[in-house]
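Everything below concerns the one structure shown next.
Only one protein chain is missing; all other protein chains are in place.
Now for chain A:
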Amino acid sequence: MSQYVDDDRTMPRFRVNRRAMTDPEVFEKEKELIFNRSWLYIGHETELKKPNDFRTRNVAGRPLIFARDAKGQIRVWINSCPHRGAMLCRQPSGNARFMTCFYHGWSFSTAGDMVSMPGDASYGPDFERPGLAGPAKVDSYRGFVFVSFDHDIVDLPTYLAGAKEYIDLVSDMSEVGMEVLEGTHEYSCRANWKLLVENSYDGYHAMSTHQRYFEMVVAARGSLDAGAVLADSRAIDLGNGHAVAAGSAGSGSIFGRALSPEAEAEREARFERLRAKHGNAWVDRLNGSRNMVIFPNLVIIDLVMGVVIRKIDPISPDYMEVTAWELAPPDEGEELKRQRLDNFLTFWGPGGLASPDDVEALETCQRAYASAGELEWSDISRGMHKPTVATSDEFQMRTFWRRWNQLITGEELPPEEHEPLPEFWRAPRLELATEESVAAG
């Protein structure tokens, strides 16, 4: 049995040893065995609108330049001059065809080619001029750009497995493609990164931890009758350690302040157009809530009428940094966008009513793990014995932990058996001919 995961199918009970959250040796193994060997999210293509737009990002501890080159191709470079190592780009974002190292003046294009070096005659005629280095792999799916530092990793679609379908769901919310809005939430948390992974699709904690938020929603709406909708939900294993907690039809709009009639009408009209394009059953799914973790550290949550993309960066065993963006339809009217943003910001981020509660909960967990000698295990068993698992169960976390355990210890645990998903959660995306597309020929 793994020293970190106790997966007892007879009781049944699933426990995680708290040393997984505190041990520096585990943290080093995670860097090597997980973050150096996974596909990791770096950003969304819509963050780079024009040729030579760039963003600087940290992924797996590496400083990276996420750029669109002069020809429009997405590029990712290590943010370090191949000469002596200084960072080429020291701004969070901008636009530049050429990036010049401020240390010795070597200059490179966004395509990674060296374009000039001061006093090059001192290097001799046969000197091989280095270009920028990059990660082993860069690929994107529906605008979500991933990198991997593993030359031998499977291709991105294979890696994403069932998570592709849920990226499709959030990407299909606009007929013209979704875009990441300008502005970023950046915050930190004095806790192990995996605690936020767990928290990100943990439906069980919502009512107790976020009481404040729900009191606000009840006050704004007059009532909140979410019981039936929340009960009809599923936690789903998407393969390769990815999992989602998915709500049923209509669950996407039960939280947050209610939209105005005009904004609601605009939203409904868009959904009607999408029904004609992709089918009723797909749009019913699209109109549900979803909290997904793409292993190991990408979170996509569609709740409170807004999609959050969250990237979790482990810094040390007891400290993480979090970056989050909102994905929204670019063709939305100003008033609907305002109400969407209001709901988004009321819930998410350092100034929201929910994120600070989560940070507080996770930081107290981490502080309490100082007593791991006396209290060695955390329990993640909820729903193990049930034929179906809901978002308030902990199947989704167990899915993550089994993959984590496999990569860290080599121990492969059998998948958990539950009843097949009902038709609602299996409805496919259709490509229907609409009047417009027929007219367009």
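Things to note:
Assume contacts are C-beta pairs under 8 Å (C-beta built on N, C-alpha and C of every residue); 3 or more make two chains touch, one makes a residue touch a chain; residues count from 1.
FYI, contacts and distances are computed from a predicted model.
Taken from the listed names "Gas vesicle protein", "Aliphatic sulfonates transport permease protein SsuC", "Dienelactone hydrolase" or "Helix-turn-helix transcriptional regulator", the protein name that UniProt assigns to the chain not shown is "Dienelactone hydrolase".
Screening A:Thr46, A:Thr100, A:Asn280 or A:Thr388 for touch with the missing chain picks out A:Thr100.
Among A:Ser116, A:Ser260 or A:Ser316, only A:Ser116 touches the chain that is left out of the view. In the full complex, chain A touches the hidden chain at residues 50-53, 95-100, 107, 115-116, 120-121, 123, 125, 127, 129.
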